[in-house]
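Missing here is one protein chain; the remaining ones are kept as they sit in the complex.
On to chain A.
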Amino acid sequence: MKKVVNNKAWFLVLPVVVLVAFSAIIPLMTVVNYSVQDIFDVNNAYFVGAEWYRDILQNPRLQDSLVRQFIFSFFVLLIEIPLGIAVALMMPTKGARASLCLILLAIPLLIPLNVVGTIWQVFGRTDIGLFGWTLTHLGMDYNYASNPIDAWFTVLLMDVWHWTSLVALLCYSGLRAIPDVYYQAASIDRASGWAIFRYIQLPKLQSVLVIGVLLRFMDSFMIYTEPFVLTGGGPGNSTTFLSQTLTQMAIGQFDVGPAAAFSLIYFLIVLLVSWLFFTTISHMDKAK
């Protein structure tokens, strides 16, 4: 076939270029722009190179919240993924009860983030909150506002309550997509319930679980609103996660340069971890 040279065809990709430019490239570039300058006012901005990056990476506040952030995401995945699978396995497969379960599961996902924070803020209070009141009356010394372990526990519990549904719904759809004939074959092969889970259900859930883990990692790694409303990052800095540290820096102290450098590093961490996870999984698949 003869190749026709038609440079006007380039105009056809223009809408996409414009769209991507406005949605991603331009906002990102302004951040890059801030991160390499020291800006005093509109007329006084100086190029500082990688200085902010060096600063930020040595900043103990950032290092602390980064560690906290990883611990938080680790626990979120550790609890929500197995729990989501378990919930999906226990759900009814069809009929009105299945629909009811789906609706009940979807409800937490529909609640605005700061409402979730407020709900748990009240729920955990020892004087008027059902949860805090019950724990206290059971003789536990529970106070999320003053005890860091209680605060962590409450923030994690809130996230599990809010987001396990997502994993469960993903797994539920994955389970429904397994053809009956696999279960029939397994029953003919005398597979035990555990073997069916281990060798049929879990492998077939792999693709939805990859999505689930990625979504839950990214979301939990960027968590801001709920702990901010619930604990305000406290007590002390014990539940101050990365995005809250960043917001304090950018808006509270108006350190635009370091905050911009911080944002980019933050973004790169999320990207890097997700990419590593995804490539590892795909490589494991290809291996013979």
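Assume a residue touches a chain if its C-beta (ideal position, glycine included) is under 8 Å from a C-beta of that chain, and two chains touch if they have at least 3 such contacts; residues count from 1.
As a convention for this text, contacts and distances are computed from a predicted model.
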"Thiosulfate oxidation carrier protein SoxY", "Glycerol dehydrogenase large subunit SldA", "Oligopeptide transport system permease protein" or "Carbohydrate ABC transporter ATP-binding protein, CUT1 family" - which is the UniProt name of the missing chain: "Carbohydrate ABC transporter ATP-binding protein, CUT1 family"
Among A:Asn33, A:Ser146 or A:Gln184, the residue in touch with the chain that has been omitted: A:Gln184
Identified contact with the non-displayed chain, of A:Leu109, A:Leu130, A:Ile149 or A:Ala195: A:Ala195
For chain A, the residues touching the chain missing from this view: 179, 181-182, 184-185, 187-192, 195, 199-200, 202-204, 287-288
